[in-house]
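Okay, structure first, notes after.
Omission of a single protein chain aside, the complex is shown with its protein chains in their original locations.
Coming up: chain A.
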Amino acid sequence: MDEDPRDIELSTITAIYPELQLDENDPHRLSIELPVSLSKPLTVLFPAVAGAAPLAPAQTAPVVTAAADVDSQALSNLPALQVNITLPNGYPQDKPPNVSISTSPPWLSNDIIRRLETEVVRLWEEIGRDQVIFTYIDDLQRSSDDVFGLVDSKGTLEVTPDHKIALLDYDINAKRKAFEKETFDCGICLDPKKGSVCHKMLDCGHVFCIQCLQDFYNNAITEGDVAAVTCLTPNCAKEREKNAIEESSLKQRKPRTFINPSELLQIPLEQEMVKRYVMLKHKIKLESDKNTAYCPRSWCQGAARSKRHKKPEGFEVVDSDEEEDEDTGLLAICEDCGFAFCTRCDQGWHGEFNYCIPKDRKDAVTEEEKASLEYLRLHSTPCPTCAAPCQKSHGYPSNPYKHFNTQPSGDQNSCYMRLWELEGGDGDDVGIDYEGGDAMRNANVAAGQYGEHLEIVQPRAAQQGQGEPRNEAPPAPVPHREPEAPQPAQPQQPRPERVAVAREGPLVLRIEGGAPAVRDQREGGAHEAGAANPRAPPIANQRGNGGRRGGHRGNRQARGGAEINQHNNRNRGQGAARANNNDARVRQAQVGRNGPQNPDLNPQQEAWIRQFVQLALNDEEDLVEWDSDDD
């Protein structure tokens, strides 16, 4: 018996464990990798790093504590033990084997490893200092079932999060290796196939051979039968649904039955095919949503951008089940060509306020709409910049036309005075005082002249006197600087044939432009009076019965353009005399304008006008001496 008992033992052991490796240099040195495979998945907890901070990572490893927020994973395979055994001279009679154990990563604590290493000595003593290698390896394997006593009463194991990725990786690899070694009967071709050419469905775990899956899914996607791209096992979806309901009654959602594009790529399917799959799924979703609008461009016909059905990018299927209502504005933007269109009329986007007729009934306009359209046609004008139908109505100060009445300041409000710009006009009194209006019709007047002169009745009268027929297109006012104007900066006066109304506009203008703070209405009245009164002294005599007081009142009456326009109706309870008075004045004004007489003012009249205007600007026109009335 010269043979070394170690050699005898080693030859036996290598027969039992073919994976055991002998060191080439030292025949009595062996190493073996012992996988830690668990019969059923073990919940492994990875407590937050912070909790393990005071201890060195190697020591913290499997400390069983109950941490509040931990990451848990169910693992079936833990990284293997690398066991190195050296049989020294004198083994087995005198010396125990030297054992060193390591793991990669070092997920086992040093304490545990030392305990496992010294176990061999105990066993060696226990069996009477004999050949202990098989006993020891067998013991290690058995104790790995409960991870060397580390699994706690709740059946969980804690490992430092430092090794989480490595442990998960190891588990996945081990599972795949095990899977690849297995043989499966593919349910489609009915052939037994090695796991390496099979794919296990991620959601349900059914196994098919890759060839069959590729054939089927490629066929289904090519034909557009996206609904068929599910697990190929009969009733698979139904059973999973049933299970899901049994497991948690809380979850109302159906389990996902369609296959994720990333899984199709894993099988693997061609990228182009998976893209088509994603695209088809998106299309089906859009089609199932009755609210989807499509691009009206015939060559495009893409869907309108939608938050609920985002156009897929890459292979991601956006699966948002949110049922929230989308903003159902009319504006839609094609997700393909970017065309902005109106979902009601299918025309290019025309702004929020433009009225349009729904595309699906181009001919049939309801009575109500007909009435609306007719009303809009008769009573509104589109805003030249935003097309919103606008209606002119009276009513200062709650003026709906502020938009057009506010002078531009800075960069805002380019619609100033442009309400009727594109309009022929809705009366004689529109478009007088800005360049787009009457000035356009009187092209001989240079732009900018309006603001430079004070024009009152007399100059006009003179002009009229030159033979321009009154009823023709309104004559262009001749630029005329009133030499004795009390305020040289006073803006333009309207052409006189507009009567009082016409004169009010420019005055408003001047006030808004920052003139003395006088209320425009009174100011209007003042000027009205100023314009009308130059003839007051001569008129008074013609009137005969018009006492001073009556004349005064008549002038007051004239304040405000609207009032004078409606002179007959507005003399509420003021007596027929005053009504006559007014009429007389108006007639008088017309006579003054039209008649060839009255070619100019006499100096006395001019002085009176100046005085009146001055007083009116100070809102003191009541103090005007109406001496002529008293004559």
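Just so it is clear, a contact is a pair of C-beta atoms (placed from the backbone, for glycine too) under 8 Å apart; a residue touches a chain by one contact, two chains touch by 3 or more; residues count from 1.
Here is the rule we use: contacts and distances are computed from a predicted model.
A chain of this complex does not appear here, and its UniProt-recorded name among "N-acetylglucosamine-6-phosphate deacetylase", "E2 ubiquitin-conjugating enzyme", "Proteasome subunit beta" or "Autophagy protein 5" is "E2 ubiquitin-conjugating enzyme". Residue-wise, the contact with the chain that is not shown comes from A:Cys212, picked out of A:Leu81, A:Cys212, A:Cys383 or A:Met417.
From the set A:Ala74, A:Ile127, A:Ile172 or A:Cys189, the residue in touch with the chain omitted from the display is A:Cys189, counting the whole complex. Residues 187-191, 206, 208, 211-212, 215-216, 219-220, 227-228, 231-236 of chain A touch the missing chain (whole complex, contact as defined above).
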